[in-house]
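Below: the structure, in C-alpha cells.
Only one protein chain is missing; all other protein chains are in place.
Chain lettering (A, B and C) follows the sequence in which the chains are written, and residue indices restart at 1 in each chain.
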Amino acid sequence: MSYNTFGHLFRFTTWGESHGPALGVVVDGCPPGIAISVEDIQRDLDRRKPGQSRFTTQRREDDAVRILSGTFEDERTGGQKTTGTPISMLIENTDHRSKDYSEIRDKYRPGHADFTYHQKYGIRDYKGSGRASARETAARVAAGAVARLVIPEVKIRASLVQIGPHKIDYANFDWDQVDQNPFFCADPKAAAMWEGYLDGIRKDGNSVGAVIEVVAEGVPPGWGAPIYGKLSADLASAMMSINAVKAVEIGAGFEAASLTGTENADEMRAGNAGPYFTSNKAGGILGGISNGDPVVVRFAVKPTSSIITPRQSVTVENENTEVVTKGRHDPCVGIRAVPIGEAMMAVTLADHFLRHRGQTGRDGGVGY
Amino acid sequence: MSYNTFGHLFRFTTWGESHGPALGVVVDGCPPGIAISVEDIQRDLDRRKPGQSRFTTQRREDDAVRILSGTFEDERTGGQKTTGTPISMLIENTDHRSKDYSEIRDKYRPGHADFTYHQKYGIRDYKGSGRASARETAARVAAGAVARLVIPEVKIRASLVQIGPHKIDYANFDWDQVDQNPFFCADPKAAAMWEGYLDGIRKDGNSVGAVIEVVAEGVPPGWGAPIYGKLSADLASAMMSINAVKAVEIGAGFEAASLTGTENADEMRAGNAGPYFTSNKAGGILGGISNGDPVVVRFAVKPTSSIITPRQSVTVENENTEVVTKGRHDPCVGIRAVPIGEAMMAVTLADHFLRHRGQTGRDGGVGY
Amino acid sequence: MSYNTFGHLFRFTTWGESHGPALGVVVDGCPPGIAISVEDIQRDLDRRKPGQSRFTTQRREDDAVRILSGTFEDERTGGQKTTGTPISMLIENTDHRSKDYSEIRDKYRPGHADFTYHQKYGIRDYKGSGRASARETAARVAAGAVARLVIPEVKIRASLVQIGPHKIDYANFDWDQVDQNPFFCADPKAAAMWEGYLDGIRKDGNSVGAVIEVVAEGVPPGWGAPIYGKLSADLASAMMSINAVKAVEIGAGFEAASLTGTENADEMRAGNAGPYFTSNKAGGILGGISNGDPVVVRFAVKPTSSIITPRQSVTVENENTEVVTKGRHDPCVGIRAVPIGEAMMAVTLADHFLRHRGQTGRDGGVGY
Partner (left out) sequence: MSYNTFGHLFRFTTWGESHGPALGVVVDGCPPGIAISVEDIQRDLDRRKPGQSRFTTQRREDDAVRILSGTFEDERTGGQKTTGTPISMLIENTDHRSKDYSEIRDKYRPGHADFTYHQKYGIRDYKGSGRASARETAARVAAGAVARLVIPEVKIRASLVQIGPHKIDYANFDWDQVDQNPFFCADPKAAAMWEGYLDGIRKDGNSVGAVIEVVAEGVPPGWGAPIYGKLSADLASAMMSINAVKAVEIGAGFEAASLTGTENADEMRAGNAGPYFTSNKAGGILGGISNGDPVVVRFAVKPTSSIITPRQSVTVENENTEVVTKGRHDPCVGIRAVPIGEAMMAVTLADHFLRHRGQTGRDGGVGY
C-alpha cells in the first residue's frame, strides 16, 4: 500500500501539513556506507524553495533540513555515512504568520482538492490544504537528494520546456543555462521571452501551466521489468503523483501516436562498447527496461488554481458562492516543479537499481 | 513489489509467454459473494482477440478462458459466485504452428524489447518475445472483467480517438458507434476515413501509432488518496504498463499546460444532489481523489515495431545487420489496446474502491 | 517490503537510534475522524518507560511524545481528531550523558546484534546499538496507542506469566493485579515470589528470560485470511519482531502438539447470540481467521544479553577477548515487553480490521 510511501527497496514515506509544526520524510532501504551530509540534502531543497524570484510565491520558508537518524560517523573522513537504517529528515514550518481563513473556510476553491478531501475524509483541513499543499514536495526533494547519492553515476537534470502556449526551441537547448534564469529553462531565449509573458499573467491575477522535461544520463541497460514493474510505469506514477500534474510522457510520448513504425523505432548500430541506438524516440526505455540511452520524461503541470480572479463555487452547505483566493501564490507552479521532477526521477531510478541488483546480482546489463 | 502483480486490495498476477502451453492470471482480494460466469470474462476477451478484422493480426488464438478456482455454486441461482479467495484463470495457447525464428534469433529487432531483455536477464527468449509479447494483455483483460463485477455501478468505455496524425471530431462522438467499426471508434466519420488510411499503411508494410480515451462514469467522489496513492498516479502506472504505451494524460492533460488558471479550474454550482462541476478539465480527479465526474484518461500507443520494411540493427554478437520482421502483425496495435485500456481502468478503480472502503468504511464520499 | 514498516492498511514506519537526537514513528492509513490526544499516546508510553522500578534499567528517558501531523481540530469538542493522513510522532532522546564506549567499541558483545549488524551493513554503530536498541519499541508503543483508538471495542491486555523457570498459577489470574506490581503480572502471588528471585538475579549481575501473554477481547469473528494473511501468521511476525523474542504461540500453542484431536478441538454450542465455543484451545483463531473468542498470544523473551559477568568473545579484528557489559540494564527485559506486546497486538488487529472491511464491506462476521 502506498498512501504516503513511494518505492519498494529504496522507499520513502512523507508526512506533515503546512499548518503544522513540521513536515518530513523517512527514507528506508538506503544502502549502507554512503557518504552523506546535510549540505547534500539542503542543496536540492534550496532549489525548490519559494521566494527566489518574483515568479514564485513570496512565502518565506527556510526549508532547513535536519537529519535525525540513519547516519553514523565515518572515522576515515570525519563526515557521516549512511547505516542502512531509516534516514529521518525533518523540516520545520517557520512561516507562522497568522492567516485569515474565513474566506475559504466554508467554500470549496475551484481546481483545489478542497471538495474531494472533504468527500474522502469528512474533514476540511482548510488551513493550508493539509496534505494537498505543495509543501509536501519539500519532503520528496529531500528523499531525491538521498537517492542521487545511491546512484552517483547517473546525472539527473530537468528544464522547463513550455510555459503556457510558449515552448522552448530545442536548437537553443543548453543545460548550463538552467541555473541562469528564474525558470530553470535550458533555452535562454525562451526564458527571456517568458519573463514578460509571465509578468503579464501575474499582473492579471491569473496563472498558467507548464511542461517540464527530466533527463537521466548514465542509466545502464537492464533497470526496470517487463510488466507492471516497468520503469516507464513507475516513472509515470512518480510524476503523476506530483501536485497539479495531469500528463506524463516518455521519449516521443504522444508524438509517437502520429509516427509510423519506420519513423519511430530507433535503429541500432554496432559500437566499440557494444550496440548503440542512432536515435532516442524510446526515451531510453524499451519494453519497460532501460536501454542505456538517456531516460527522458516530460510532464505537464496545470495552472495554479489559486488566482485572484473571482470564480464560481459552492459552500460546504451546497449554496452558490464566489471564491477569490488571496495570498502569495505562484503564477506558475510548474517552475518549482523542476527540482521536484528531478527528485522523483532520482528516487524511481534508485529503487529500480536496487530491485535489479536484488534479482540479478548485477548493477546493470550483462554486457556492462 | 510488483513485477507481475498489479493492485493492492484488488490485485492480480499474470504469467505466461506466447510460446508456452498457456498463460493466465490469478486475481486475489476479490470480494466474496459476487455472481460470476465464464461468459462475463470471455465477453471482454473476445473484444481483445486478434483476427477480428483485416486491421489486426491474423494470428488465430481462441483465447478461451477457464476459471480454475475462487468460485462456488450459488444455490439460489444455480450459477457461480466468488468466494473471496484467488480466482485463477487460464488461457491455452492454441496457435502452435511451427515458426521459423532463424531471422530474429540472433538479431535485436529495433523498437522491440529484445535488447533490453537480453541485458536485464542474460537470456534471449526469441520465440514470441517472452513476457514482452502483447499476449500478456489477455490476462489483464480477464482480470479487468472480474473488476467490472466488483464495481457494477461504474460504466467503463473506451474509444480510439487518434490513429497516426488523424484525430476524431468530438462533435461526432457517440459511444454506440464504438462496436460498429473495426477501430472501436466513437466517431463514425473518422472510422470511415481511417479504413483507407490504415489500408495504405498496411500495404506499405508499415505501421502507425494511436491514442485511446477511456472514460469511467459513475465513480463516486472520494476514491484515491492525496500523495503517492493518487488515483491519477495509479491510472498513469496502469496505462503506462500496457505494451507500447509512451504517454498518459488525465482530463485536459498536456493541454492544461497551455491554459490559464481561469480557463482550467472547473467551476462549481449547487445542485439538488449536491455540488456539481460545470466542466471537467480535471478529468474527474482533483488532488488525486475522484470528484464524482467521469474519470477521463488518454494514452498513446507507439506504432507496431514489427514491420516488413528493413531496419538497421545489430546481432547479439554486436555486428551490424538488418532486420525485417515477417509474420502476422497488427498495423496498429493501438486498436486492440482499447479493451485493454478499459480493463486497466477497471482494475485500478476496483482496487481504489476497496482501499477507500477499508480506510473510511464508506463506499464513496460523505455526501453519497 | 517491510524493513521498518509494519502493516498494510493500518501501517507504521519507525526510525531513530538511541544515540541520535530523537526517534519516531509515522502511522499511515489511520481512518479519519477519530478523536485523539497526546495523552492517549503518552499513557501507553509511560507504561513502557524505563526506571519505574528497581527491576528495569535506571536509564532516564522521559519519552515525551509530540504529534507533528495528521490531526486537526474538532470544532465540536475542541480536541483533535485524525484526518486520515500520516500521523507523525516524535520522541526526543534526553538521556545524553556522555558514555564511554571504549570497552565495546571493538568487541562483539555475545547475544547482541553487534556481529550480525557489522556483517550486514559493514558498519559498527557501537553507540547504543543503533536500531537494535530496545528504544525503538517506544515508537511501536506510540503506534499501538493509535491502533487502540481505531478498534475501541477491542480490549487488549497483557501479563507476564513466567520469569525464569517460575510460571504463574492461572488460578490466581486477575487482570486488576497487573498494575499493582512491578512485573505487570496478573498473579499477585507469583509477583511477590518473583521480587526475591529477580533481586537475586540482579545482584548476581545476571539476567533472566520471561514469557508474556497478550489477550484481545472483543474481536469479532471474520478478521484474518486463510493463507499467508492469517491473523495468526501476522501476530507471530508482530511478536517475533520485538527485540529478544525467540518464540510465539497462539492458544494452546506448543501444548497442542501433545494433545489428541478429542482434547484439542473446541466444541461448539448454540447460544442466544449465535454459536459459541465451550473452550478456547484455538486462542480465538481458526484457519487464520478470528472466531469471536479472545485472541490469546504468548511469546518468550530471552534474558538480557548485557550482563556484568565476563563472557568470551572476539574483537572486530577476530582476536579472542572478554566482554563485560557495564551500565544500567534491565535484569529482565521481558517486563517492559508487556506493553510492547499489547501494542503489537493492537496494530495487527487494527490492520486486519481495515483489511477485512475493505474486502467484505463488513466490520466483522456475517452474523454480527
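Please note the rule applied: a residue touches a chain if its C-beta (ideal position, glycine included) is under 8 Å from a C-beta of that chain, and two chains touch if they have at least 3 such contacts.
All of these numbers come straight from a predicted model, not from anything done at the bench.
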{"item": "Touching residue (missing chain; options C:33, C:51 or C:110)", "value": "C:110"}
{"item": "Contact with the hidden chain (one of B:37, B:52 or B:83)", "value": "B:83"}
{"item": "Chain C, residues in touch with the chain not shown (by the definition above)", "value": "1-6, 8, 14, 108, 110-113, 115-122, 130-132, 136, 162-165, 201, 206-211, 221-230, 232-241, 243, 245-271, 274-275, 278, 281-283, 285-292, 300-307, 309, 311-314, 318-320, 334, 355-356, 360, 364-368"}
{"item": "Chain B residues touching the omitted chain (full complex)", "value": "1, 3-5, 8-9, 11, 13-17, 20-24, 26, 28-29, 32-33, 66, 68-70, 72, 81, 83-88, 90, 120-123, 125, 130-131"}
{"item": "Chain A residues that touch the omitted chain in the full complex", "value": "1, 8-9, 29, 31-32, 84-85, 226, 354-355, 357-361, 363"}
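In the analysis below, only the chains that are shown with their structure count from here on.
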{"item": "Averaged-CA centre spacing for the pair chain C and chain A, given as whole angstrom", "value": "38"}
{"item": "Centroid spacing, where centroids are CA-atom means, of chain A and chain B in whole angstrom", "value": "26"}
{"item": "Chain B-chain C separation of Cα centroids, rounded to whole Å", "value": "45"}
{"item": "Residue list for chain C, restricted to those that touch at least two other chains", "value": "1, 8-9, 29, 32, 84-85"}
